[in-house]
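Input: a single structure, listed below in structure tokens.
A single protein chain has been omitted from the complex, and every remaining protein chain is retained in its original position.
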Amino acid sequence: MQRIGVFVCWCGSNIAATVDVNAVTETLAKEPGVVYATNYQYMCSESGQNLIKDAIRDQKLTGVVICSCSPRMHEATFRKAAASAGLNPYLVEIANIREQCSWIHKNKEEATEKAIILGRTAIAKVQLNAPLIAGESPVVKRALVIGGGIAGIQTALDIAEAGFEVDIVEKKPTVGGKMTQIDKTFPTLDCSACILTPKMVEVAQNDNIKIYSYSEVEAVKGFVGNFTVSIRKKARYVKEDICTGCGLCTEKCPQKNVPNEFNLGLDTRRAIYIPFAQAVPKVATIDPNYCTKLNTGKCGVCEKICTAGAIDYTQKDEIVEQQYGAIVVATGYNPIKLDNFEEYAYSQSPDVVTSLEFERLMNAAGPTGGVLLRPSDKTHPHTIVFVQCVGSRDVSGCGKPYCSKICCMYTAKHAMLCREKYPDTEVYVFYIDVRTPGKNFDEFYRRAVEEYNVHYIKGMVGKVAPSGGKLKVQASDLLNNEQLHIDADMVVLAAAIEPDKSARPLATMLTASMDTNDFFTEAHPKLRPVESPTAGIYLSGCCQGPKDIPETVSQASACAAKVIGLLAKDKLTCNPCVAHSDELMCNGCSSCANVCPYGAITYVEKEFRQPDRTMLVRRVASVNPAVCQGCGACTVACPSGAMDLFGFSNKQIMAEVDAICK
Amino acid sequence: MENLEIARELERISGVNPRKCMKCGKCSGTCPAYDKMEYHPHQFVSMVETGRIEKLLESESLFTCLSCFACVERCPRGVEPANIIEAVRLMKIRPQNENHLHAEQIPELLDENLPQQAIVSAFRKYKK
Partner (left out) sequence: MQVNDNKDFQPTIVAFCCNWCSYAGADLSGTNRLQYPANVKIIRIPCSCRLNPIFILRAFQRGADGVILCGCHPGDCHYTTGNYYARRRMSLLFSMLDYLGIEKERTRVEWVSAAEGAKFAATMNEFVDAVTKLGRNHRLEDLRCKKQ
């Protein structure tokens, strides 16, 4: 006979205000099998837990039902309490009478009645609960970081520092990411390359870190502690280990007119190229879209010029398979395409640039050698208009509904740098709101206004029209209630940022969830900000939401700490709520194996004793509990009803249905 | 208080929720008739939101708006200022009860003093 204890929590007034906890306790006490029922103000508190533990010992309970908040909140807490009192933790069931009852109903009578039914349902289920013992699975002590920007670099360095091996997969020929393209960083105005390139070198030299540059993740299998990842190393037609990075080939290649993506197409590069001087790994790459040799079979200049003999036109994509314990996503961001914003004339005039392009125009290693020149006629601009929120906070469908967070600060930085380098320029910044929360951020913005005399105007630019070499900017000044017409030489658009396009297919591979804007979702927005809800997947940098560099670096390190915490364990406790097959009923039809997304089901030949005492060898399903994740797809696919799921068995769910429909 | 009721009525007529406005001013930045208007598109939105209707009803701005819909096109929050202006205009015109336009009257009325947007609105209103 079952001996079930029922514990009803008031949750202060969260439950008790709308649910009559005494009535619930009294009614549930009369349910069959219930030998003990009580209520308490905070069941999750230490004294509440002691109440449960004492009752388990004193009443010799065989099952516990706790009517409280969502199991997502305190199931683990109560299971632990039960285990410490000697009861198998899987004999605890939670009736969710807070999130799914007291908080959504106002009528006390109705809520009480529902709470009783929910309690009864949990009692019906717990009657059929079986004690389960969690298995263990080993942890592969190696991490994968997808994305080699500052987020990925920082995470990899921190994990490597702790003594674990890390691989970085970067789809571009070099690590470094967006930060390599940035000129100065706010709010200190130190040079971006000067603080980033040492880290890139560190990554390359660290024995624990391996870089897969010019590579992409092709497929992911497995689960936390034991992922198997296929990495596609794209053919760069240069032998990575032989190339010395001398750069001779990049000077002699006759194909000169390839838009240089590092400078955002503001200048050109050759078909064989090294993205920039400090690239890591410093190895040339042939762009197969432009290489004459690869496309027509003629040319071969680079092969002739290369003294090391590193050129190999026959190279093919290569797939590498590798085991990992944890995967870090650091896929970063891109500025949005501005096709929907024709009013700013971005496609009509080369003098209308995005902020990232402006960053290259100001950079000493950029296409103009750090001298700010208009892209159209290479003259100094005297009037520059900055437009903020281009595509940010836009719910009309043209842009992104969120605030891109970094634009206010980098626009202040650009405006300040312009005024500092070229005091004869007039700089206007059109803003909706200036958002500068952050250490020394608002001070920085105020300096732009007060010391550098940047004209900040509350209002938006409505129209930019190229006319006679100038850009006619029409905008509103809301504080003075007037419309402004400015003849500008350059217009700089603070384009919204969006997650990299590779993030969505990656999320599907990793079964990590994403929000509607394609940012990865964190396990908890406040308490678990660097983990994905999918175990073993961690989030670093802008793939989770817009972030500036200091924030990205802190998140990257936080992420590394979580990964180290996982890799430091030798074994992980598995979820014991897995599928199992009744061999006597299984007819070996393979239906279950066909639907299993993890390949957890295999078939074994087994000998069975028949009624006439002869032996028969049959093919039956066998579930690997370390691989099974407990989704239950097989339980429904099984035509003979042999497959069932621990913790959510057919009988248990049926009992719940019965209790609700009574 | 009464003004607020009128304001809610204007929201009903226009189908616009002025509280969606984030006060960026792009509507007024893009408005080609800005200098001709006493109250500008963003002001229409905020004045309807706060119920300052009387000034709007008396203003010439109602009829200097070109109904070109540039503000609707550019608004990042989908507020549709031109619809609000049109609603205020209707509120002004409807109670007058005299200038109900018949389609056949329109050619006669086409003289230089007639505001352009009145014709545009009239065509839209009476296109059935």
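Read from first to last, the chains carry the letters A and B; within each, the first residue is number 1.
Going forward, a residue touches a chain if its C-beta (ideal position, glycine included) is under 8 Å from a C-beta of that chain, and two chains touch if they have at least 3 such contacts.
Quantities reported herein were computed from a predicted structural model and do not represent experimental measurements.
Here is the thing to keep in mind: the chain we left out touches A in the whole complex.
Considering the whole complex, the residue from A:T27, A:Q49 or A:T121 that touches the absent chain is A:T121.
Within the full complex, the residue among A:T521, A:N587 or A:S622 touching the omitted chain is A:T521. Although one chain is not drawn, its touching partners on chain A can still be listed: residues 70-72, 96, 98-101, 103-107, 110-111, 113-114, 117-118, 121, 508, 511, 513-515, 521, 533-534, 577, 595, 597, 629-633, 635-637, 645, 648, 650, 653-654, 656-658, 660-662.
Basically, only the chains that are shown with their structure count from here on.
One simple way to say how far apart two chains are is to compare their mean CA positions; for chain A and chain B this gives 46 Å. Residues of chain B touching chain A in their complex: 20, 22-31, 34-35, 40, 42-43, 70, 74-78. Looking at the complex, you find that chain A touches chain B at residues 343, 389, 393-396, 398-399, 430, 432, 458-463, 474-478, 481, 483.
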